[in-house]
Every structure is written in C-alpha cells, then in structure tokens.
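Have a look at the structure below before the remarks.
One protein chain is absent from this view; the other protein chains keep their places.
Residue numbering begins at 1 within each chain, and the chains themselves are lettered A and B in the order written.
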Amino acid sequence: MISSKLRQKWAVTLLAWSVALLLAFPVFWIVLTGFKTETEAISRVPHFFFHPTLENYQAVGERANYFHFAWNSIVVSLGSTFLALLLAIPCSYAMAFFPTKRTKDTLLWMLSTKMMPSVGVLVPIYLIFRDTGLLDTKTGLLAIDAMLNLPIIIWMLYTFFKEVPREVLEAARMDGAGPLRELYDLLLPLSMPGIASTSLLAIILAWNEAFWSLTLTAAKAAPLTAFIASFSSPEGLFYAKLSAASTMAIAPILLLGWASQKQLVRGLTFGAVK
Amino acid sequence: MATVQLKQVRKSYDGFEVIKGVDLTIRDQELTVFVGPSGCGKSTLLRLIAGLEEITSGDLLIDHQRANDVAPAKRGLAIVFQSYALYPHMNVADNMSFSLKLAGIPKPERDKKVMEAARILNLETFLDRKPKALSGGQRQRVAIGRAIVRDPKVFLFDEPLSNLDAALRVRMRLELTKLHRQLRATMIYVTHDQVEAMTMADRIVVLQAGIIEQVGSPMDLYRYPRNIFVAGFIGSPKMNFMEASIAQVLQGGSVVVALANGATLSVPAVDGMAGAGDKVTVGIRPEHISLASSDGISAQVQTVEHLGSESYLHLNIASGELLTVRINGETTVVPDQQVQLKMEPRSLHLFNKEGSTMRSLPTSTA
Partner (left out) sequence: MIISDQELSQNVVPATATRRKSWRDSVGVLSLKTPAISALFIWSIIPLLMTIWFSFRRYNLMAPDRTGFDGLGNYRYLLTDPSLALAIWNTVLLVGSVLAITIGLGTLLAVLFDQEFFGRGIARLLVLAPFFIMPTVSALVWKNMLMNPDNGFLAFTMRSVGLKPINWFGVAPLTAVIIIVAWQWLPFAVLTLLTAVQSLDGERKEAARMDGAGPIAMFRYIIWPHLGRAIAATTMIESIFFLAIFAEIYVTTSGGPGFASTNLSFLIYRYALMEYDVGGASVAGLVAIVLANILALFLMRSFARNLDA
C-alpha cells in the first residue's frame, strides 16, 4: 500500500520534472550559450559540456551602448510604474471605499480600454509623438507604458484595498481623519504588500513591453526589448553575444517575476482568480 | 449632558428600506441597548447615528442640534466595532492617541489621556504592543480605550463582545457596566443577545425588521411585553405560547380562555376589546409554571434537561403543543412521566390575533 503510493509519487515527480525541464530548456539554453565561444554556439552538434568563457559578457559590456539601453529600460519601467501608481492609488481608494452606483461600470470600462488593440491607435499616437517631439524619448514611452498598465494597476489596488476592513477606516473617520489622512496614515501602510506586488507586476510588464518600444523609439530612447530586436538581422557570428545580452536583459525580471508569482495571477486576471 | 433623538428616521439602500421610521430618544447618562435578531437593522441605526451612513429621511438631533449633515468626527461620538477595527500598524498607545493627534492636541496632554484610559482598562503594561500581540479581550479593551480618550458625548458599541469566548464575554459585560457607572457616560449598545441586553441595559430598544417593537427597562419588557415578538425574544428559555379562544368575558376586565386541550384559564386585567369566541394566544414563561400534585393541566414529560441549579422539562400537553417548564435542579421527574401543571393567572400573557398584548399595561413604557 505504502510502496504503491510512493511509486505513484515518483511517477508524478518524473513526469512533472520532464515537463518543467522541457519548458525551461530554451531559457537554460540562452544562459548556457552566453558562456560559450561563438564557434561552439553555432555548432551543428550542440555542446553541453564546454569550457565556460566570460568573453561574451565582456564584449557586451564593452559596447557601452548596452548600458545605455539598460538605463532606458530602468527609467521607463520604474518611471511608468511610479506615474501609474500616482494616478491609480487615489482612484482605487475612492472606488473601493466610496463606491457609487457607477463604480462597477467604471471598472469595467477601464478593463475595456485594455481591449483596444494598440495597433488600432498606432497611427495617431505615432503622429502625435512626431509632432510633439516625443518620438524616441524616454518620457513618451514612459507615458504610454503608464497608460497601458493603469487599468491593471487600478484593478489590482482596488482588490487589495477591498480587503482592508472597512471598519478600520471608519474608526479613523470617527477619529477625525479626512479622506487624505485615511489614505496616507492607514490605507497605504496597511496595503503595502499589495502595492509592492502591484508595482512589481507593472515593472515586469513595462520592462517586457515590445510593441510601442519598437515603433516609437530608436537609438536614443530604445529600451532593451528594442535593443535585442536589433540582433534580428544577423551579421557574422553572434549567438553567444546575443545570449549574453539576453541573459542580462531577462535575469532581473526573471527574479522579480518569481518573487511575485502569487500576485501575478491575481493582477493579470483582474482579481478574478486569487 | 448628552442626548440623542431620532425623528422618523428612515434609511434605504437602493430603494430598499432597512430602517422604517424610527422615533427614539436616548437619554443622558443611560446605557441604551438596541436588541433584535440579526439583520433587523441595529447596526444600520447605530451607523446612522455615528454618521457612517447617510440618513435617507428624518432627523437626528444630538444635544438638540440637528446633526444629519455633521461629519462623523464632529458629532462628538465614539464607536467600538465588533471587529475592534484597531489600526494594525500602530501600537496600543498610538491607536488610542490617533484621534487626539488629528485634533492637534499636544503630546503631553495626549500621553496623559492615554495613561488615564490605560489605567481604567488595565492596559498600562501593553502600551508598546501592536494589536497582533494582544488577546481578544485586550484588543477589545484597546478599542474601548480609543473611545474613552476622546471623552465623547455618547459611546456607541456594535456587538463589541460577539468575538469573545463565553467566559470572557460575561466578564467584559460586567466591566462595561462598571465603566458605564464610572464614566457616567451616555452609551448606545447594540447586540443580538437578549441576555446582554437584560443584564446591561438601563433601557432596551427591541427592533425587528427596521421597526421599533418596544422600548423600556429590562424588567418592563420582561413583565409587560407589548406583543408576541417581544414576549418571545426577551427571556430565556423562551416564553411558551398556546393557541386558545376566549370562553367568557368577566366583570372587571378579566377573561376565561379555553386552551385547545379543553382546559380553561382565567386571565386578569384584559383591555376592553375582548369578545367571547375570539382566537387568542396565551403566553407563559417557563419559570411561571410549576408542577402540581393534582388538579392542573395534565402533560407528558418528553425530555428532562439538568443544568444543575435548575432543570428544564419539555412536555406535551393534550393539544399536542410543546411546553417548557423550569423547575429546581434536584427534580426526580423522568421522561414519559405524567405530570400536572399549575399556571399562575397573574403571570399569563394574552395576545390577540394580530399578536398585540390584550393585557392592560400598568405603565407607559415608551
């Protein structure tokens, strides 16, 4: 009896790990290739065992523009998250604690703005950016990312705020706190974990955003997504260096993502799945 | 001096009326208890007074001033919630002094008031702790302390003891009554537990479905319930009810009623509206029935519950109705035994078809 249960557990272990390794293999392969020489990297027979080298990382690091693009990614993802939070926190607070008859409709409308495919408005945004000098600027991309993430952030914060017991805020109201005090002295400290994971998700999404990065930025303000895309037309040996650059571009987000996996589901499903 | 007055107060949510025209005066320094089954609107009424909900129509007067539009914090009231609603990220002292800080009161004075409240509530040694590190009873006391430091005109309590275990609940009940005497404060206390209402209240307000059924002192409600609802709600175990009809109207206002099993009872001091043949309900509390050696209403014992100090008999009378009787704890009655019941006429309640009492009430209890 016990041994059959154990045997089943081993069978599940084997199956699940095979699936996991298979799915993660491309990521593993990127990291591995980053430590190969270019010759090893393009070999027809893949090298699993080789003498690891750091030369690709040196090469990528020496091309100073890598850090230029990385800096753009950092500024845009952190900046857009900050801007979106600034707009979203008061809004979610008002909707969670002073709901009106229209609150539900407002939330659904916000969701529906995510339904609008970005490409549908590519032309006007491109022209507006061209005419206002926002094309290829960090500010422009940052603003777009903030708008893209705003509905998700508002929804996430809304569901987190709803979990703060209403009575606690009412007690504060009885104690003489106005709406802003309620927000800053109570709600923000109480929902810090929720705000943190919301920010994390927004940073991840902005970091990986590709459509607007590719269409609205060029040499000056391009983030890492666009920088990596410039490898798509290969000249010469480049797999290993591409892998090294990719590893550097995905590593921070992979770590953040793993750290926020629980809230990720909730955020991306707008609280429908917790 | 603090009084609260409600005049034809109504509250609806999306057109659904929850408080249906309440007229009530809360008197200075009294502990008034709102009691009623869950969902009857007690909390809503309290929150209307606190200003946490908006009054749909009618007037709220606090110390004779219309307060409908006064912000909650400006009404001079303090509320203690069932969930305590402590600020989880502040320690006990900060929880209590938060309102004073917001009011711009200087630190030395704040500390003095907090210390004073902590002394009253035996919280001195916990001032640095976060709510997480406190027991249920201690949290409850912090919530009360938060109210005390504000020195409010009226204390509002919404089922403050419901989250405590039974033993602690009894102790906190006593402490609250003591506190009430000590502070000489006006208090409104909401509960669904009629025992709490009976033991603590100066006056009880019985609510049902958004309507006040009766207002009065605990003993008034116990002795002279105005209708079947109040009669059944106040008192434990519950009052017994039996279907009956009026057999005879006597001189001087008393009547003779016939029970379904044919037995007759005479009920004194009934209002003038009774007529022979009317369907009525007779009520009698378990503690007002006793066992007779003979000549009473015969009944068969179904179960005997021994509580030690007393026993409850659940018995069937011939009509099939089930009665509860409270007798002394040492009884030797056993199930299936036949017994005779004696009912004291003065303790009988009589209700008409609409459920209103037919007995003339000795005093106005409104």
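Basically, a residue touches a chain if its C-beta (ideal position, glycine included) is under 8 Å from a C-beta of that chain, and two chains touch if they have at least 3 such contacts.
All figures in this text were calculated on a predicted structure; none of them were measured in a lab.
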### Summary
Sole touch to the unshown chain from A:Phe35, A:Tyr57, A:Phe160 or A:Tyr239: residue A:Tyr239
### Task
Provide the residue numbers of chain A that touch the chain removed from this figure.
9-10, 12-13, 15-17, 19-21, 23-24, 26-27, 29-30, 33, 41-46, 87-88, 90-91, 93-95, 98-100, 103-104, 106-108, 110-128, 147, 150-151, 154, 158, 178-179, 204, 207-208, 210-211, 214-215, 224-226, 228-229, 231-232, 234, 239, 242-243, 246, 249-250, 253-254, 256-258, 261-262, 264-266, 268-270, 272-274
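Quick note on the criterion: only the chains that are shown with their structure count from here on.
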### Message
Centroid from C-alpha atoms only, then distance chain A to chain B, rounded to Å. What do you get?
### Response
56
## Note on the structure
In the complex, chain A touches chain B at residues 101, 165, 167-168, 170-177, 181, 185-186, 189-190
### Message
Looking at the complex, which residues from chain B come into contact with chain A?
### Response
14, 50, 52, 72-73, 77-79, 81-83, 85-89, 98-99, 102-103, 146, 150
